[in-house]
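Mind having a look at this structure? Questions to follow.
The complex appears here minus one protein chain, its other protein chains still in place.
Chains: A, B and C, in written order; residue numbering restarts at 1 for each.
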Amino acid sequence: MVSTTAPAFVDIFSLVNLLLQFLDSFAFLVLAAVGLVVIFGMMGIINLAHGEFILVGAYATTLVAVAGAPFVVAVIIGTLVTAVFGILLERSILKYFYERPLDSMVATWAISIMMIQGTRIYFGNSITQASTPFGSISYGPYSYSAYRVSLAFVSLAVLAGIYLVFTRTEFGLKARATIQDADTARAMGVNTERIYVLTFGFGSALAGLTGALYAPTLSMSPEFGQNFLIEAFVAVVVGGASVVMGTSLAGILLGAISAFFSNVYSTFWGRIALLAAAIIAIRLMPYGITGVIEDFRDRRAAGMSVKEALRIPAIGVFLGFGGGKND
Amino acid sequence: MIERLKSALGALNGPNTYGNSRAFWVLFVVGVVGVFAYPMATGSYRAGQASLYLLYGFLALSLCFIWGYCGVLSFGQVAFFGLAGYTFGVVTLNFGAGATVPAALAGVVIATVVAAVLGYFMFYGGIRDVYVAIVTLAFTLVLYTFMAQTAGSEWAIGDARLGGFNGMPGIPNITVGGTALSGETFYYLVAVLLLVTYLGMRVLVNSRYGRVMVAVREDEDRAEMLGYNTKFVKFAVFTFGGLLAGISGMLYASWGNFIDPSVFALSFAALPIVWVSIGGRESLIGAIGATFFIERLSQELAATGSEWALVVIGALLLGVILLMPKGFVPMIDSYAKVGLRWLKKKRGKSEKEVPAVDGD
Amino acid sequence: MTGIDRRDFVKSTGAAAGAAGLAGCVGGNGGGGDDGPTVGIIEDRSGNFGLVGTPKWASTRLAIEEINEDGGILGEQIGIFDPDPQSDNTRYQELVEQAIQQEDVDALWAGYSSATREAIRPIINREDQLYFYTTQYEGGVCDQSIFAVGATARQQLGIVIPYMIDEFGPDAYTIYADYNFGQLSEEWTRIILDENGGNLLGEEAIPLSETDFGSTINRIQEEDPDFVVSMLVGAEHEAFYDQRLSAGITDIPIATSTNMAQGYGHRRLEAPSMENVHCGVNYVEEVDTPASNEYVDAMYDRFDDLEYVNQEGQNNYFSVYMWKEAVEEAGTFDEDAVKEVLQEGMEVDAPEGTIELNGATHHMTHNMRIMRCDENHEIDFPGEPEIIEPTFLEEDIGCNLPENPEERQYEPLADFYDDPFPDV
Partner (left out) sequence: MTATEQSETKNPRAAASERTGVSNPDIIATDSLTKRFGGITAIDDVDFSVEGGELRCLIGPNGAGKSTLFKLLTGQHKPTEGYVYYDGENITNLDPHQRIQRGISMKFQSPSVFGTLSVRENMRTAAQRVVGRGEIDAHVDEVLERFGLLDRSETRADDLSHGMVQILEIAMATSLDPKLLLLDEPVAGMSVEESEKVADILNRMHDETDKTFIVIEHDIDFVEMISDQVTVLNQGKLFMQGTIEEVRNDSDVREIYLGGE
């Protein structure tokens, strides 16, 4: 039933196909995951309403865009609306769950089902969708959606932005101090409560941005956010808790696998390969790419050569002792 | 003889279960009688419906066991549930209704083995805390996506087509001694199994093993420094959790004569966590009770056809988790204790002892 | 098997009624509770299928309400049991049990997807429940309890594929949702292409949750077909149309049996995503006949926030009237008697036109149309509506339910045809 058309001809255009498909997959994986990873990595909360934060961004953007605003303005508004929404939710409910990260999963799940149904009650089963900006890139007999490809560059900019925020701003430094040791940070005069609010708001904004960017490309319905969940969680598992490093490398790895199999075989095999990669990653990298990198850094710092540092985790992994954080 | 009986019953009580007093056991017996009388009062249809909530009880127990007693939050109990259900389906569709008992065993074995393999990877790979939740969730979602696309005829095991999104229909009822169990008979099967499992788990969590599990939950490093192999403990507990979830899934497939990939969906994966959180994660009876209550309520709300049904359920969960952080049963227990202390004070010291609701 | 008596039912719905009050009661629940005929309308209003299920629910309610206003059936008012199964198959199973055992429904309309149909079929068969499955579907269900009144793949594709070949050329490329419906529709595509001198260049199964069609579009461009046959389903797959637009290949026409007629993509997506899409339908609200307009007006009058009257809604609507006629002819609500009448065949005046129930197979003839969408997402229907009969079961398979009450689903290539394109 499944067509397994082997690559009919490997020419330059097919390679362009592969590249564009990779950029597309990479963007989707990274953007699906960033909001989730920021909140998880920085606060330890698994936000099961992540998809619905994306939904907020998408609906806000679409409503503004369909009302006639330029798309960029709509995206900005969608992002901000989601940030404000996240902050309100944090202040009213989630702040009670900081000492209880596992209970916060139940709370966010409850919020998720209420939001989906609330959206349906208020907006109906769908709203009119905005159209995709830009046209297509044409090459040889092929073409590709320019917008989807441009999202790859947006996602790189987002990753760079997150990096700058957490390394170059006062908020970022305080946030990292808070995450390392909240008590010490407090003792040093950091208003940790404020940091939590802002981090949550930042994570929400990123989810909102994802929703805003994909709003014109996916069907507008209360289940909009569910489209992103599998990719988001798979990216978190493969990437680990580090936002920038883990997520971007996971995006590259998974994007490449998915693009290759989709393109050379079929969409079906692309998906199977993605899932297989996730399972293998769970086995080989229990703490994701982040864990491997930390391990590697530790070993390098311990005076090993690059070669040695790379070799040991690989052996350990195959012996069944896992890589990363073993001691 | 009486002494022996007493010590056997004594094994049911201990510091790791709520409800160790005579008052609790009296209520418990009344409850069990009620459960067994239920089908006689309501008939086959209600019993069939209720048996779904009872069989979910095993799923709730599995999470309660590994999360509540060993501190390991699995987001993937439904994975073992679903695998057992699919296995039951595959075996019965190949070998017919006569093979339901071996099929049930096969389902439970597969669930247990997969849990053991995943548990081995995770715990011997050093995965801890919230990462366990993420990895188990990802595992479940992977299964969901995979099963949803097994529609083609090439995805068949023997005569059983996996069926992709459409699932596997026509799974026969579990058949014991030539009788296909459905309605009341199925209800009694589930109720008896659940009762035995509940009592057995009470003995287990109050035993030496239970104490080690609780030690791992309370402080894993400390437990390790007492000479316990905590990785193995978590691995074993997780595997047993897989077995319980497998029992649940196998019964589910028999209940609905059907299974589809939605058993691996996020919305279903979250349910055991909801049940156990609401009932009280350290309470076996709370897990079973909350499962029954929440599922029954969801069903009643769905039956009203109201568009607010899901919002009401969500609000209820949020309210409970906000107001009762430890869950329902622990809260009742602590109120009962306060009440008894007050009673004790009021009666003064004239009476020697007041039975405590908790504590042995 | 109608064992539960009414007293029991009144008692046990107390809790539900209380909960309904709490949740702001939408009414209609419980079918009035007293002795009287009741129908079950178990259609999704939330969850994944809420979009396509809501018009089905609304149409069925409208039909029953119209009938009740007109004095009911056999002088009795019809009660309605209409829970919301929330697109959850386990919930469907529970609610169908409840409808049959507790509400004792005399006829049942339930379920959008074929997965749901399969999930509840064991219960329907066990209880011999009179059941109308109204979604257009892959076809082949020969089941004594089920009246599958939606158009089958052979009917839908049978109108649109010959048109495409005539209009654009013989070379087709097929993309289909990777599940039972998509796969069987894909088999029908092969057969119908072959019958009409078409040619299959290639095909691809798309996983249900896929939203990324970049490589699919590349493959279509590589094969360069005259038209694409699309059996994509659900909100995720709608992303294909946007990506097709932004990749600039709207000039490749599309034939479909799924998009627009149920999920009204032409209303929800901004133009011109659905440009040049041709859907084989038996009905959509744009059908401009007096009967259709009357029905559509009634729908929007009754349900303020209704978004679209889709093909399945109409199927629910006419099948309620068909059931009414059968009950009146039988003179009783007894399901076996009603089924017997239906199995004699029946002509129905539906909003789509006059159609006929085939008693032997429990399927309908349909007025098949080609629904064409232009760059402004305006709809027109080129050509005349054509009556297509459900020939597969009756002629090819020889399904005859009154004589041989089967409960199975036949598949075109497995059970009758040879694959005309074995190498693709």
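Worth a mention:
One rule holds for everything that comes next: a contact is a pair of C-beta atoms (placed from the backbone, for glycine too) under 8 Å apart; a residue touches a chain by one contact, two chains touch by 3 or more.
Because the structure is a prediction, the values reported are computed rather than measured.
Set against the missing chain, the residues A:Arg91, A:Arg168, A:Arg194 or A:Arg297 yield one that touches it, A:Arg297. Within the full complex, the residue among B:Ala215, B:Val237 or B:Val274 touching the omitted chain is B:Ala215. Take chain B: the residues that touch the chain left off the picture are 15, 208, 211-212, 214-215, 218-219, 221-231, 359.
Basically, only the chains that are shown with their structure count from here on.
Among the residues of chain C, those touching two or more other chains are numbered 46, 178, 183, 205, 207, 209.
Listed for chain B are residues 145, 149, 152-153, 267, 307-310, each touching two or more other chains.
Contact residues on chain C toward chain B in their complex (touch as defined above): 3-4, 8, 12, 15-16, 19-20, 22-26, 28-29, 45-46, 82-86, 88-91, 93-95, 97-98, 101-102, 113-115, 118-119, 121-122, 178-183, 205, 207-209, 414. Interface of chain C with chain A (complex): residues 46-48, 50-51, 54, 178, 183, 186, 202-207, 209-219, 221-222, 224, 235-236, 238-239, 242-243, 245-249, 265, 267-271, 273, 305, 307, 424. Every residue of chain A that touches chain C in the complex is listed here, in rising order: 1-3, 5, 8, 17, 20-21, 24-25, 28, 66, 116-117, 120, 124-132, 134-136, 138, 141-148, 216-224, 227, 230, 259, 262-263, 266-268, 270-271.
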